[in-house]
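Working notes for the structure below.
With one protein chain held back, the other chains of the complex are shown just where they sit.
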């Protein structure tokens, strides 16, 4: 029987909440709903142990992971809310938010994360024993991202960069992971079911059917802290979205941070095309999805993939990861 | 150089209007916009000659084909309308509607079509010289459809059934076409870009990404005579749509005949699914398309495919046609 | 202090479920959310006592009203589901569905309703003491509707016809209610927030702003038994919808019964217009609403209005009701 994958997580935001809650949810309920790959190299979605977690905010550091994932500004919902029948007996009496959500304390206390490269040795020590270091902090701090990658190199762990910051696209860094026999996965997660994958699929369909694309747009609205960061600080997200679509006929409207959406993302897509006889074809789509679920649903595969590659001694960028990334090695930074 | 394909057309409705106008439009403009396969077995979309046409309505029989395609209840627009610069010099003085649309008389006079099997020998004679008999009449008259197929068998022509009536799904008929070395293609066209192909693509995408389909619906609205027939008479269209989707989780609302839409079709699709952690994903789509363009854009491929198979002596159902049909041989009637 | 209004209800379907659950919900929580008129003639929404209820199905007759409202094919959700904190202490232990929903038994046992006019005297007796007889059965049985109205006349109760069947539009019947000093309200409820009111508002806005309506359509999809009845049996609903819109430029697609929607209704509206310089304006709307809530939210006003008119001795059709009805007296049947 395959051993559980051991993962350390950087960032205790909504994506980590969705990941941690989901692992517990699927372990407890046995549900297979909404899972991309029930088994991957012998690992089911419940076969993952989070062994360490890092954050920067005072509201999270020092708390049990199962409590910290509900601290503001996190706003991903409690996965148990709509499945009251699955609550563990006796768990309803607990006073802490984690307990209310059917989560016993994890035993993992959130530690303070890196702020600069001076902390790399400490971090390398702190993640000892982890097979995978999942970097799931907000986009927009490329130096920090790369400092964590350095710590993973020292500790002998695989590294996954889910942000749009350039890590796996750094050729020298990728080479060092290859040489160390450590997997390096990134950059920028394609959500399990997000705007990019949907938009791409529709554009490909058009092409397959012989229609000619005239114009297209995409609007993304969301209410998470991630969205706020993306809106307020200059970042590489826009370029990464353009990389993902591979055409310049699509126009991407500025991201809209709408707090009341909480962890939901809403996207409006429009496609104008021409078919036989140059007659008009138009397509309008509205997608509503929990953004962190889309991230967790892919992270669960990347973690298993990274752990497996590590165990097999395959260093560098694993080709199987490509389908899950917007900006893999070789694309524009 | 490949010779033009010679086709006889049954039904002078909107689809035939789109087909005939489109062939002329592309010949004249050289445009490649909206074409699925610019070349198919050496034939471009302009390399098709309509050599005979059949209809039942007094408003069409006896008229030149280029005039009949604009007779009511046809309501497909004139393809030249938005490209005035491409009008042939001198054509604007003509008084007939065809001439106004930039179409010189075709020289093909619309003949009266079949009403029962007694007319089969006459029909076989009338289509002599045609390589392909394209059956593009309204759905809902299976006996008539099969009578035309009999005429094709006698005349040595390939037969294409674009309606949802059962023709290619009749095993004995298919066998006779095989034995005669004549191609038989059907049943029920998948539009170049219609509701079925879009709905299917989205459902497949969901599955690929590991989402679980909860429910889905499809509403189709249109203003053509075809739509009116489908709404008012019992027919095999609904079953054919279910065949095309291949799941019983999708509910198809009754067709809506809305005359003001003319030849436009509007479809509303909804998909409710669950992703990671059983969180909700919802997708709403509105598609607007000229229905007859979608038909013509596929007929142009089927005609070239049928003519090529005939010339190659390949009888029966050509596998390459499958992608264009909702109810190929072997599916439910 | 104003005495509670005493109402007898015909039909124990979703609308009655929404009404009965809602009265209890608002009594218990004190919430004012979603209420049109918190006070109407001294009566708040909780000041209504259901004193009798009638149904025809074996699954409902003989049961306590608070149990019967959850019997299939009813599919309106339990209003407590999303407000667990408001459950009465001790109520969770009950085994019956009503108890689970936080509803103690009502003490009202559902009686068998009328099937023909022979039962009118029995019915008149059964509703004795009720001030208002609310007719909330499925549309499509005009004779039955009028038989209940006869019973109300005998028993001295106000009568409310929420269906599209012609009752208040019958001049002779209306005259008899007037003469008896009994209010008669109908026909066909305009939902608190339904397709008709929304469509009307948008069309009026267009007109106010000087735009010219070119075309418009409306599609209604739902999953209740009401929807199924409307789809499957010929009825006066379509005419009533046309009455409500007051223009023939709007096309109403056939109703779609989609069981998975349960008590939700989804409407797609489109409006095409022209503004300054005849340039195009287009408007697409999707409305999602719980159909029975829309009915209950209006019934709660009509009941209070009817009880007040009765108490004031005002017979016949009360003008204040007009805003809530699609086909008031004087419109087409």
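Per-chain numbering from 1; labels A, B and C assigned in written order.
Note that in this section a residue touches a chain if its C-beta (ideal position, glycine included) is under 8 Å from a C-beta of that chain, and two chains touch if they have at least 3 such contacts.
For clarity, every value in this text was computed on a predicted model and none was experimentally measured.
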(request) Quick one: say which of C:18, C:43 or C:61 touches the chain that got left out. (result) C:18
(request) Looking beyond the chains shown, say which of A:154, A:221 or A:333 touches the absent one. (result) A:221
(request) Determine which one of C:154, C:198 or C:333 touches the chain that has been left out. (result) C:198
(request) Could you tell me which of A:104, A:154 or A:258 touches the chain that is not displayed? (result) A:258
(message) For the chain left out of this view, which of C:71, C:155, C:296 or C:309 touches it?
(response) C:296
(request) Spell out, residue by residue, where the missing chain touches chain A. (result) 215, 217, 219, 221, 231, 251, 253-256, 258-261, 266, 268, 270, 284, 286
(request) Would you write out the residues of chain C that touch the absent chain, in ascending order? (result) 18, 21-22, 25-26, 31-37, 77, 79, 82-83, 192-193, 197-198, 201-202, 205-206, 209-212, 273-290, 293-294, 296-297, 300
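Simple rule for what comes next: only the chains that are shown with their structure count from here on.
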(request) Calculate how many whole Å lie between the centre of chain B and the centre of chain C, each centre taken as the average of the chain's C-alpha atoms. (result) 46
(request) Return the distance between the CA-based centres of chain A and chain C, expressed in whole Å. (result) 47
(request) Could you list which residues of chain B touch at least two other chains? (result) 284, 286
